[in-house]
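All protein chains but one are shown at their positions in the complex.
Then we have subunit A:
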Amino acid sequence: MATDTLVTPARTAKAGPPAWRRLFGSWDAVLILALLVVVLVASATIEGVGSPRFYRFVALEAIPIALIALPMTLVIITGEIDLSVASTVGLTCSVLGQLWYLGVTSLPLLILLSLLLGAVLGAVNGVFITVFGLPSLAVTIGTLALYRGLAYVVLGDRAIADYPPTWTQNAVAPIPGTVIPWFVLVLAALAVVFGVLLYATPIGRSLYAIGNNAEASNFAGISVLRTKFWLFVATGAMAALAGVFWTFRFASARADNATGLELAVVAAVLLGGVSIFGGRGGLVGVIAAVALLGILRNALQLADVPANALTIVTGTLLILSVVGPNLVRMARERLRRRRPATTLERKPS
C-alpha cells in the first residue's frame, strides 16, 4: 500500500467505515447468518420444523429466557453476573400461587406484587454486591440456593393450578390472525426499551465504561455502585415478570418452576457476543442467540435427538460463544492493521 494514503491531521475525525462494513465481520453478523442457515437446513431436513406451530412453540419457550436475558446482558456488560434469576422465577411463581390460593383474585394486583417481590429479591443481591462489596458470582450462587429454598418454604410440594381459564388462555393467546403469541409484543416492547437504554442513553454509556474500567468510570463521575444496584433490581423484576408468564403459561405454580433456567439465559447472553469479562457486546446478538438456541433445541428434539445430545450441543455452543467473538475480533484487528489509516500513532502494546 502506498504511504501517501496516510491520513493527515487535517483530515482526521472522519466517521468510521459504513454501517454495513462494521456489521459484516462482526459477531452479530455471524449469529444472524448461523440463524438463517439453521432455519433453512432444519426446515428442509426435519419434518415439522418451519411450520407455524413450530415457531409458536419456540416463541413460548424463548419468552422467559429472553425476558431475563435483556437485563442480564446489561449486568454482564458491567462485568457482573446474576445466577439467582431462575430461583427468583421459582420464588415468584410460588408466592403468586400462594397469594391466589389465599384469596387474592385481582390479576393486576397479583402481577404488581410479583414484580415488587422480584425487585426486592434483586435489591437483596444488589445490597450484598454494592454495599458489602462481595463478588456477584458468590452472592448470586448463594441466593440461587436461598430463593429456591424459600420457594419450597412457601409452597412445599404443592402445585397451585386452579387459575381462571381466561388468565391461562390469555397468557398464550396469539396475535389475532397469526399464530404468534401476543406476549412476543410485550417482549419486543421491552427489548426496545432495553435497547434504547443500552445504545442511546447516558446510562448505557456508563455501563460500557464500568465494564471496561470501573476505576476510570468513578473518576469520570459515574456512580458505579448505584448503577449496578439498580441493574440487579431490574433483573429481579424482569425475572419476576418471567415468573408470572411461566405460571400462567403452564397453569401451574410450583416451587421447582424454571429450575436451571439461569444457565439457558447466561448461555444465550454469552453466545450473543457479550464478554464475560464485561465491557463488550450488545442486545442484537443476544436476541439472535436466544432465537438460535431455541430453534436449534426444538428442531433437534423434533429430529428425535436424545436429551443428552442436546445438552452436548448447548455446551459446545457455549464454548464457541466464548471463543468465537475473540476469533472474529482478532481477524478484524489484523484487517485494521493492514489499513494504513489506523497505523498512525500506534502506541506500544
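Just so it is clear, a contact is a pair of C-beta atoms (placed from the backbone, for glycine too) under 8 Å apart; a residue touches a chain by one contact, two chains touch by 3 or more; residues count from 1.
Rule of thumb we're sticking to: contacts and distances are computed from a predicted model.
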Protein name, per the UniProt record, of whichever chain is missing from view ("Cytochrome c-type biogenesis protein CcmF", "PadR family transcriptional regulator", "D-xylose ABC transporter ATP-binding protein" or "FAD/FMN-containing dehydrogenase"): "D-xylose ABC transporter ATP-binding protein"
Residue of A:56, A:158 or A:205 in touch with the missing chain, whole complex considered: A:205
Among A:196, A:263 or A:309, residue touching the chain not depicted: A:196
Residue among A:43, A:98, A:168 or A:213 touching the omitted chain: A:213
Sole contact to the chain not displayed, among A:108, A:133, A:177 or A:221: A:221
Those residues of subunit A which, in the complete complex, touch the missing chain: 7, 9, 12-16, 196, 200-202, 204-206, 208-209, 212-213, 215-223, 279-280, 341-349
